[in-house]
Each structure stands twice: as structure tokens, then as C-alpha cells.
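The complex appears here minus one protein chain, its other protein chains still in place.
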Amino acid sequence: MRGLSQNWAVFRESRIGMLGLIVILLFGVFGALWPIMINTVWDPLIYHPVVGFDPMLLHPSPPTKAHLLGTDPIGRDILAQLMFSTGREFLLGVLSALITVVIGTVIGTVAAYYGGFTDTFFMRVADIMMLFPFIPLLVVVGSMVRLTFFPFAIILGVLGGFGGITIILKAQALSVKVRPYIDAARVAGGSSFHIIRAHIIPNVLPLSFLYMMFNVTGAILSEATLSFFGVLNIDMSWGMMIHTAEAAGYLFDFGKYWWLWLPSGLAITLFCAAFYMVGRGLDEVVNPRLRKR
Amino acid sequence: MALPATADAADAILRVEHLCKYYPVSRGLFQRRQLLLHAVDNVSFEVKRGEVLGLVGESGCGKTTTGRLIARLTFPTTGRIFVDNADVSKIQGADMAEFRKKIQMIFQDPYESLDPRMTIFDIVAEPLNVNGMGNLEEREQRVAEMLSLVGISPPSAFLFRFPHELSGGQRQRVAIARALVMNPTFVVADEPTSMLDVSIRTGIMKLLAQLREDLGISYLYITHDLAVARYLCDRIAVMYLGKIVEVAEAEEIIKEPLHPYTRALISAVPVPDPAVKRPVPTIKGGVSKPINPPRRCRFYERCPVAKSTCAEQDHPAPREVSGGHFAACHQL
Partner (left out) sequence: MDPLLKLDDFTMHYRTKAGWVQAVDGVTLSLARGQALGLVGESGCGKTSIAMSVMKLLPYNSKVVRGRILFEGRDIYSMTDGEVRKMRWKGVAMIFQAAMNSLNPVYRVGNQIVEAIVTHEPETSEEEAWARVRSLFELVGIPKERMYHYPHEYSGGMKQRAVIAMALACNPKMIIADEPTTALDVIVQDKILREMDQIRRKINMSMIYISHDVSVIAEVSDVVAVMYAGKLVELGQADDVFKRPRHPYTYALMRAYPSILGEKHELATIPGEPPNLLDPPSGCRFHPRCDRASAECSKADPMWREICPGHYCTCHNPVEIGGTWVGQVRSGKAADGGDQLGTSSNS
């Protein structure tokens, strides 16, 4: 495994990965603009993403000088909503992906290391999680107890953590487990805990990190889907923006009211694609075989 | 194999009795029937305190497996191993920690036995860390000292490199340093110097001999290099396809090999002179198959002196041909 600078050099050669990274950075800048805009240029009464309203126009209004991306059916600025949501999407995606990956890594390595019953148990759980249609389930649950932002991110993360990722990370941990350096650590007197923590996890971590990128994509998409169904108690997000348009009936004529769904839809797509592409780029760092041939 | 009876059994730091290790293997891609690979097959020997026993033999004959069994990295199918008269497979709890401190192993492949995500310092200090020996400063000192002993000099230039930034031989020396850092009493050294040039190798051999003098370390020294075995080992055991076929004093086995395999092995040692063309080894070609082997002598198919009686009888039991020189062959 290479040092950080070498990893970076490999990553930089991956065009798709770099493109993804640039898009993520642009989103970062875009999101960071929000607090600046609302504190300087934009009047909070008009531009607030949730409670703002522009009394000068009929809503939804197509793009104008004042509202570059138009306004939504209840008079809120689309651009402001888009910017405001960016930060939350980052938070949601990264938080839930982090939870997923931490759980997946720990369970995967423990299952691989101990094998036997532990392994069988967690693998069956993973199978169930993979087969279980948990988006529809969340729709049902959500319509009963409307989930707020943080609980939602955590639930998403935990559900993911026990799912398919454990199987992948376990496979990786298994290939690490048969390496002679694990034997060497055992001969050195290392306990199972030491071996898992100091040798197996660090060697699985690059793959975990890689899957974290893909999980960000998954989390954002789930959020968008559930928001669209209106089962989340989240004041504003890209999914919510589409939901608002849909709930007010504007999606039936979506060609005419394109500004209601296109910016947020595009943002979701681009954002997810960017993390996916970074994942692909990281793949070349993590699995050097792709590089050689 | 019959044990050379030692006057005092407590004399032996390691005693191996009828050790067997069979691995289940699948026969091919689609045939699922499990076959048994006889990696180590009824092996007995002992290593006395302060002794160096060389283990040489064909590639794939079970040398590493024997070493791994002794270091308790895998469990025998049958047979027992005693270290300091304690049955290794029964060690538990706190005794296990003591056992790990006493027994170290130098692994064969230095490209695989060093964790790629750790620095050289972390690798060599790991045994100290997990056993909670010394503070950081003392560890650093000890690691640097060990590294310069094995010829990684200056240690400061290497301490914070990763294994992939070292050459093959340098990694091998790091592996040696790691095994010796705890002052063990018994070391299983699995081809520890195969990638080292003569000069550095001689240095390491002298270091090992020195440690044995000073600290009474005993070694099981696995190697395919008979010249090294000759210089370092007191006795040499020759293995073929899971069986020990000959054991004797080092000089004796090199000067007067008895078993046809040993003889072939010694005649095949290359000589550093392009003008010398060695004869093609006398043993027949063909490959040794350790999977469900027939009962007869394992060397039969390739043996230049085999007679039909060899095919009819079981694998020969080792016989003491002269004082302390054991060989397993029907034709002796």
C-alpha cells in the first residue's frame, strides 16, 4: 500500500475520479455560498428557503433577474433552496455512509476473523437486509412517525451497515486474514482484538472508504425518494423541492414548469454521480490490478 | 520416526511426536470430492536446548507446515508437539502469552509477512507493543539496535519507511529483527536468508550463532541451502513429501549422505564456476504428489536405487545406521 501522496498520484490519473472530485468541490463551494448570500445580498424575508416569500410576483414564477431559477408554488426562491439543501445533503450522505461503513467494517472483519456461528449469523442478517425492501418499509414507517433529519440519517446508515456491504468487506477481510503478516502478528503475541484492530481493519479500510463513496450515493437517493413520497419530516431538501412541486400538481405539466423540478433533479443526479465517480477513481487506487494490464 | 533416545528428556526444548497434518483439497474445478493432502506425515524429531536443527527438503515437502504447527498457527491432524515439555495444543490463557514470548517464527516470504500499512518501526516494535515492554523511547532504542544488528544501517534511514520501500533482502532482515526483538528461546526460521547475498548472510549467520551462545536460543532452521545448513546447524533433517528421510550431524550428512534423495540433493548444489558442468541429478524427473499418496516409500517413483521390494512394503521406518545417523530407506 502506498503513502498518501502516491495514492493521490494514482487517483489523479483517473479522469473519472478527478471529474467527480471537481463536481463535489463545486457543490461544496455552492453550499458554502448559502450563509454568505443570506447574510449579505439576500433579504431573509424573501429568500429564506422555507418561509421566504416574494410578494412582487405570481408563483410559481419562471426565472427572473431577482430569482435566477424562479420560485416554487408557494413563492420561495429555488436557487436559495438549492443552495441551502446542499449542505444538508452533504451532511446526510456523509453521516449515513459513515455509519454504514463503520458498522459494515466492524461486522465484516469480525465475521471473517472468527468465522463459524458469528459469521453465519451476520451473513444471514445481511442476506435479509439485502432482500428486504426497506425503502417501501420506510415509506410505511415514515407515514406513521414522520422521521426527522438526524434519526433518518442514522436509520439509513444502520440499515445499510448490516446489509450488502458487510458481505463485500467480509470477503476482503478474509483475503487479509490468510496473509502471513496476520500469522506474524499472532506469533508476536497479538490478541484477536489487536489483530483485528491493527492489521485487518487498516487493510480493509481502503475498500471501506471506497464503499463509503457509493453509500453516499445510496443515501442521497433514498432521501430523495422518501422525500418525494412526503414521508420525511425534513423542512427542505432536493427531494422535498420535487415533492413540493408534485404535491401542488405542477409535475403533470412538467415541460412548462421545468424550473420546479429540473434544478433539484439535476443536483441529485450530479451529486450522486460525482460520489460514484470518485468511488470509481478510488477503485483504481485500492485495486491496483486495474492499473497494471 | 523412532526417536533418538536422549539421556535426559528435559534436555529437549522441542519434541515432536508422530506429527501429521492433512489438508482437505478439492480435486478440480468441478469435482467436489475432497481429497487429503499429506503435508506432514508422521514426523518425529527433537531439538535440544541451544541446538540448531536444519530442516532441508524439496519444495512443497512440508517444511513450512511443520514450522507453523510448532508455532501453533495451525493444529495437527494427529500427533503432539512439546515445547519445554508442555503440550503445545493444550496451552491456554496466560501460558499462551508466555508461549508466544518464547517461540518466534521468521516467515518465508518477506513480501507477505510484513503488514504493508505499517512502518518498519511499527513492525519490529509490534512484539514489544503487544507485550507491553518498555516505553516508547526504550522501544525505539531496542528497535534501532536490532535493525543495525541485522545490517539495516543506518536504522534512522529505514525506521519510518514502509515495507514496499525496501528491497527483498532488506525486508527479510526486518523480519529477522522482529523475531529476535523479544529474545525468544526458540526460533522457527523459515528460509530467513534466501534473498541475502553471501556477505550479509554470513553476518546474519554469525549473529544467530552469537545469540545462541549468549542467550541459548535454539533454532529450527528451514532452508534449501545446504551450504548454509552446513555452517549453522548442528544436525540436519532431510524431508521428502511429508516424511523425514534422514537425520544426522551436519558434517556427516554432507560428507556421507545415505538416503538416495539426500545424495541427489547434495550433488545438485551449484558451484560458482561457469566452467564446471555438473552432471544431471541422478534422480528421475517427475513430480511428487502429496495428495492421497500410496503407502509405499514416498520416494519410490523417483528413486535411482529402488528395487521391487520397495514397492511392496510400506514407507520405510527410519533406522539408526550409525551413531545418531538415521535414515529411512529399504536399500540401506
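For clarity, chains are labelled A and B in written order, and residue numbers in each chain start from 1.
Quick note on the criterion: a contact is a pair of C-beta atoms (placed from the backbone, for glycine too) under 8 Å apart; a residue touches a chain by one contact, two chains touch by 3 or more.
Note that the structure is predicted; figures quoted are calculated from it, not measured.
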*Which one, B:G132, B:P270 or B:G323, makes contact with the chain that was left out?*
B:P270
_Contacting the left-out chain in the complete assembly, out of B:G169, B:P184 or B:P318_ = B:G169
_Which residue of B:A189, B:L220, B:I254 or B:A328 touches the chain not shown here_ = B:I254
*Of the listed residues B:N42, B:T77, B:N129 or B:T202, which contacts the missing chain in the full complex?*
B:T202
*Which residue numbers on chain A touch the omitted chain?*
2-3, 5-6, 9-10, 171, 175, 178, 289, 292-293
*Which residue numbers on chain B touch the omitted chain?*
23, 25-29, 56-60, 64, 108-109, 111-112, 151, 153-154, 156-157, 160-161, 164-170, 172-173, 191, 194-203, 205-206, 224, 226-228, 230-231, 251, 254-258, 260, 263-276, 278-283, 285, 287-289, 291, 305, 321, 332
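What we mean here is this: only the chains that are shown with their structure count from here on.
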_Nearest whole angstrom, what separates the Cα centre of chain A from the Cα centre of chain B?_
51
*What residues of chain B sit close enough to touch chain A in their complex?*
68, 71, 73, 97, 100-101, 103-105, 107-109, 112-118, 126-127, 130-131, 162, 164, 175, 178-179, 182
*Give every residue of chain A touching chain B within the complex, in rising order.*
1-3, 179-181, 183-191, 194, 198-199, 202-203
